[in-house]
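Down below is the structure, laid out as structure tokens.
One chain of protein is taken out of this complex; the other chains stay put.
== subunit A ==
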Amino acid sequence: MFNNKKVNIFLIIVGIIIFIFLPRFVSGYWVRVITTIFMYAVISQGINLMSGYMGYLPFGNAMFFGVGAYITAIGMGKGLSFLAVLPLAALTAILVSILFGLPVLRLRGHYFAIATIGMSGALLSVVQNATEITGGAMGTTLPIIDKSPEVTYNYFYLAMLALMVITTLTIYLIIKSKFGFGIRSIKANEEAANSMGINTTYHKVIAWAISALFTSIAGALYAYWMSFIGPEEVFDVMIAVNTIVIMLIGGAGSILGPIIGAFVISLLSEVVWSTFLEYHLAVLGITIIIIVFFVPKGITGAIADFVKKRELRLRKKVSV
């Protein structure tokens, strides 16, 4: 069932339809939880493109989330509508990614990961200290939608779901394209890719810009949804760490990995929060350790292995 393309597309469409109508059947609390899951899946998808497919770990990707959130907050504070601010937020994030990406994407492995953390930290400080524009460390408020909370939450639920579907579809199409082969060749061997005539710098910068685009839109939606944001919250390195864990658990370099991972990790931490209130950090840490140890390829990787083994067994039976 995992190899038949038509069946897969059918299953995915059924899944999307179920999620569209889900808010009618679950409580408002779960609508919010699932909205967060969609958001994490989007951010994780951005990291998946960079790390899972291209081999560059963007540890500071939360900065695009923060940029998206803050441009939205500032623009809406000036009286613009959300839909007018959204392209601005995305454009700013893309500009930031290109500006930072050109020097920093020359760095490999560890160095790139650390440089992005540094840039994220520096941006956080700028936002904290530019009090006149951003409201400083105290945070800032956004206009509240003039509808009942239930309608508002459903609206953001659907918006986040749409963003997740669009992000996943876009990245899927990119990966299957010629450009995507370039990206994957960078992970396999950057020098070889370069000498084969692939413009690696161009590929890397564009890939990071795409990653920044979707992450910043998630940030913009988040800011409008929460209607209050603080710099520590939206530039938190934990956002990147969480989404890296999500990618690992779902399966790095697999298109559905981030979505599956987001559901598993978020539902798991729901359970952990409610049962081990005082030990939730330790339980979360130990869970991560166990998963990294025993499911290193992630859930999609484990499923693929399982399917492959079963097919091998079947083939043996047939040949006997």
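The definition used in the following text is that a contact is a pair of C-beta atoms (placed from the backbone, for glycine too) under 8 Å apart; a residue touches a chain by one contact, two chains touch by 3 or more; residues count from 1.
Here, contacts and distances are computed from a predicted model.
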Name of the absent chain as recorded in UniProt (options "Cytochrome c oxidase subunit 2", "Branched-chain amino acid ABC transporter permease", "Lactate utilization protein C" or "Acyl-CoA dehydrogenase"): "Branched-chain amino acid ABC transporter permease"
Residue touching the undisplayed chain, where the options are A:M196, A:L267 or A:L281: A:L281
Residue, one of A:I98, A:I117, A:I145 or A:I174, that touches the chain absent here: A:I117
Touching residues (missing chain, whole complex) on subunit A: 51, 57, 59, 103-104, 106-107, 109-111, 113-115, 117-119, 121-122, 124-126, 128-129, 237, 241, 244-245, 248, 252, 278-282, 284-286, 288-289, 292-293, 296
